[in-house]
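Let me begin by presenting the structure, written as structure tokens, before commenting on it.
Heads up, one of the protein chains got dropped from this complex, but the rest are sitting where they should.
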Amino acid sequence: MEKQYSQNNFEQCTKCTVCTVYCPVAAVNPLYAGPKQAGPDSERLRMKGAEYYDQNLSLCLNCKRCEVACPSDVRIGDIIQSARIKYSTKKPGLREFTLANTDLVGSVATLVSPVVNATLGLKPVRHIVEGVMNIDHRRIFPKYAFGTFEGRMKKRRKEQAAFSKQVAYFHGCYVNYNNPPLGEAFVKVLNALGYGVQLLDKEKCCGVALISNGFVNQAKKQAQVNLKSIREAQNKGLKVVATSSTCTFTLRDEYKHLLEIENDDVRDNIDLAVRFIYNLLTDGDVKLNFNPDAPRIKVAYHSACHMERMGWTCYSIELLKLIPSVELVCLESQCCGIAGTYGFKKENYETSQAIGDKLFKAIEESGCDYVSTDCETCKWQIEMSTTKKVLHPIEILANSLS
Amino acid sequence: MINEYDVIIIGGGATGAGVARDCALRGIKALLIERHDIATGATGRNHGLLHSGARYAVNDRESAEECIRENMILRRVASHCVEDTGGIFISLPEDGLDFQKKFIDSCHAAGISAEAIDPKEALIIEPSANPKLIGAVKVPDGSVDPFRLTAANILDAKLHGAHVLTYHRVDELVQQSGRVVGVKVTDTVSGEKKEFRATITVNACGIWGRDIAAQAGVKINMLPAKGSLLVFGHRVNNVVINRCRKPADADILVPGDSITVIGTTSTKVPFDECDNMYVTRDEVDLLLREGSMLCPALNHTRILRAYAGVRPLVASDDDPSGRSVSRGIVLLDHATRDGVEGFITITGGKLMTYRLMAEWTTDLICKKLGIDKPCQTAEKMLPGSSESKSCKRTAGGGSQWSCSASSATWRHGDNASKIDSSTAAKRALVCECEQVTVGEVEYAVKELGVNNLIDLRRRTRMGMGTCQGSLCAARAASVMAKAHGCTVEGAKSDLKRFVSERWKGMSAVAWGDTLREGELLCWLYDGVCDLSNDKITE
Partner (left out) sequence: MRYDTVIIGGGLSALVCGIELARGGKKVALVAKGHSTLHFWSGSFSLLNGDKSSLAEDHPYSKVDDAQFLEDAYTAIEILSVAGISTVGSVDESHRYITPTGGAKSCFATIEGMLTLEEAKTFKSVTLLGIEGFLDFYPDFIAQTLKDLGVETTLDHFSLPETVIRRANPTEMRSVAVARALDKEENIRALASIISRCTTETVILPAVLGFERSDVWERLETLSGKIIRTVATMPPSVEGIKTERALRRVFTNFGGTILSGHTVECGNIVDNCVQSITTSKCVTLTADNFVLATGSFIGGGLTSDRDCVGESIFGVDTLQNTERVSRELFEQQPFMGLGVVTDNDFRTLLSGEVVDNLYACGAVLGGFNPVKEGSGAGVSMITAIEVAKRILNR
């Protein structure tokens, strides 16, 4: 029988209240109306008029845990984000511009990273940043790398081209400006599997921060640039693989659902690193040689929100289970509270930390050596808020190879 | 209570409420008696279309002219009950454009503005309209909330001294020497019997008026015409969509508050069905088939429920066969018609012309009572409508409870300021779909004559949203019990009646998400709460 889906997805909501239980924001911040009210309930009312739009919808951190919890397939998070795009009258300011333009800020900062890192590390500077930008002074900034990942990869073009099989790597801003070693770990693993890694012709920031900070038009422009490059790669028969769960999610789902840009033709060709590698290892005849002398480590895996929403945490978990030197603990899936740029904003700092509190405690109690997660912003939050170092599953995998 | 009145009005629909108000405004001592709640008959069971009259322009110019006049009046005096959505009449390929020209000419002749627009423009005005349309005409249709309209009339009637008794059944018209002098009634809640006297008794009972008239030995030839409608889960359209052709079944799609209604069918039914009507499968099919011609999205939209009303069609007095019916207003002075003094019947007409019907009736009452006071209802604002419409648009201002504040203003107009929202307890939501707060429930119980949960729904939209009460009914029952001061037993049976009534409307369209919601309703109230067993037995 044909499935009966309402054209307006919010109508599948039976008002069962399940989503309200799993909203990390409503749990700690009584100012937020919660996903049921902010999403399907009010969407119906917003059709009467824009006066039913509540400015507090900006408290939604777009974790989409409501969607994962929903037994009726309602795209609650999308409904809320779309309403923000459609109705919000708040104009983004300097802070939003700085936080959202990861590309621009990143390219400048990586040129003079020692200065930037040192300066942003200073307490007085952070107070000034708070005063001028409304970014909380307690927030620790991710360090910038000296020189970009793209720059480093340019030098390795020939070496990578030598592999008979190739993938295109969507590295994302974080690998490019802050953490090139993760990109290098990815290259190491892929090379070990017999794949050469090349970059896209042109890669822009996926735009997740632009969307959440209200720069929808710029996000659309960047999306078009990325999709063009991805299409070119697809035409060359290349899979496009990303290490960041949020970039992957944005490219695959948010472009269509929030920016209303058609990406059906390439969606299946965009893959997440852990999934791509896991499938290679289980479906094909490739094998990885693990270093028998690698030190045994206890790893606590944290399921990032967008990872949950994509439904792919199982790949990271199964992949980590394949590593002989890793003892894996799966942390109860919950939001860490940072949600990209959300937690940087002064007004959200308390909410952000309160959301993550349970996770931080669970991490400390787990007795792990490392925390692992596929999301870079979760890494910042967890490293700032716990005593543990956070590694991407790909880094752990790369470290364990012979 | 004083038992002597100038006028007794039987029937608490829009017409009866309108007569009560008109009388009260002219200083006539009036008592309104209604056997259920207000607006339970045909008044509350139609489209809620604020007709521009365009629908009648070709075939019934008189009705068309009445409609456009009343349309303009209601926009002014009942602004919180009316929404100026505008309307379009669309022509589909199978309709051709021949009718359109005649239609526009007839509209103009009746004084209705009707402007042919380009199909592309029509789709900009109303994107949900069938994209296959080949022509469209813009008319000043709107939507009107019959519950609010009736409640506002009742409120104003009471403010001006009228008495209103709901849940009182008329058992007998008291007659003395060929004259109706009063009524004997039973309070259907307490069972108490009462008698009231008045110089004039007005029969404003819609289709049930036949039986009331019969008690005075008067015969009115009426034909019950059932009209079925479907309610969709949200506002699919923002502009009324009509079909530009000879009026037929299911060719009007009206956005009303947070939902959209398609209707109607039209079938003659026997009188004994009037009190217990349900929508048949064939009617649902027809409504969906024709409705999706106006707006294809209806095929994929959740249907909340189905309902049906009965139009009181009156056969012309000069046609004993009863075939020639009038859709116009029928005002019968039984003194001149039948030799029964002190008895008037007002029937026929439509929701749109309730005020005019009330005016004519009250004019006749005044004549009989020798009172010389002009009608004011065309100028005097109804309570709630005295401030400009713009208050709807600014209410709330994006704060945390802006949704409920806006909803309350939408429902009660400037009277929303009487709703206590000073504390968190009062702002707490009872019905989340329709944003009904504890304060609003208390206001409705105190000021709007609410006796039970079903009445409360008519005054506030509580339980009229997506979940049809599955999540809010128990809350509402508990809040009501406190506000209304009833027993626990009473509150529980009220709760049971309320969810049962919600289910009746859902059961006719029990598939897809509506069936899922129904299962939840069943699961919660029959399962978890075990409401089907009233008493704990050993």
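Order as written gives the chain letters A and B; numbering starts at 1 within each chain.
Operating definition for what follows: contacts are C-beta pairs under 8 Å (C-beta built on N, C-alpha and C of every residue); 3 or more make two chains touch, one makes a residue touch a chain.
All values reported here derive from a predicted model rather than from experimental measurement.
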Inset, instruction - Pick out which of A:17, A:217 or A:291 touches the chain that's been left out of the picture. - result: A:17
Inset, instruction - Sort through A:68, A:251 or A:378 and give me the one touching the missing partner chain. - result: A:68
Inset, instruction - Can you work out which residue in A:294, A:330 or A:401 touches the chain that's missing from view? - result: A:330
Legend entry - For subunit B, residues in touch with the removed chain: 278, 284-285, 400-401, 404, 424-425, 427-430, 432, 437-438, 471, 474-475, 478-479, 481-482, 488-489, 491-492, 495-496, 499-500, 502-504, 507, 510-512, 515-516, 518-533, 536
Legend entry - Hidden partner interface residues of subunit A, rising order: 1-4, 14, 16-18, 20-22, 26-27, 30-34, 36-37, 41, 67-73, 268, 282, 308-312, 314, 317-318, 330, 333, 358
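Here, only the chains that are shown with their structure count from here on.
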Inset, instruction - List the centre-to-centre spacing of subunit A and subunit B in whole Å, with centres computed as mean CA coordinates. - result: 52
Legend entry - subunit A to subunit B touching residues, read off their complex: 4-8, 10-17, 31, 33, 36-37, 40-42, 44-45, 47-49, 51-56, 72
Inset, instruction - Would you mind writing out the residues of subunit B in touch with subunit A in their complex? - result: 233-235, 238, 257-258, 297, 300-302, 392-396, 398-400, 402-403, 406-407, 410, 432-433, 435, 465-467, 470-471, 511-513, 516-517, 520
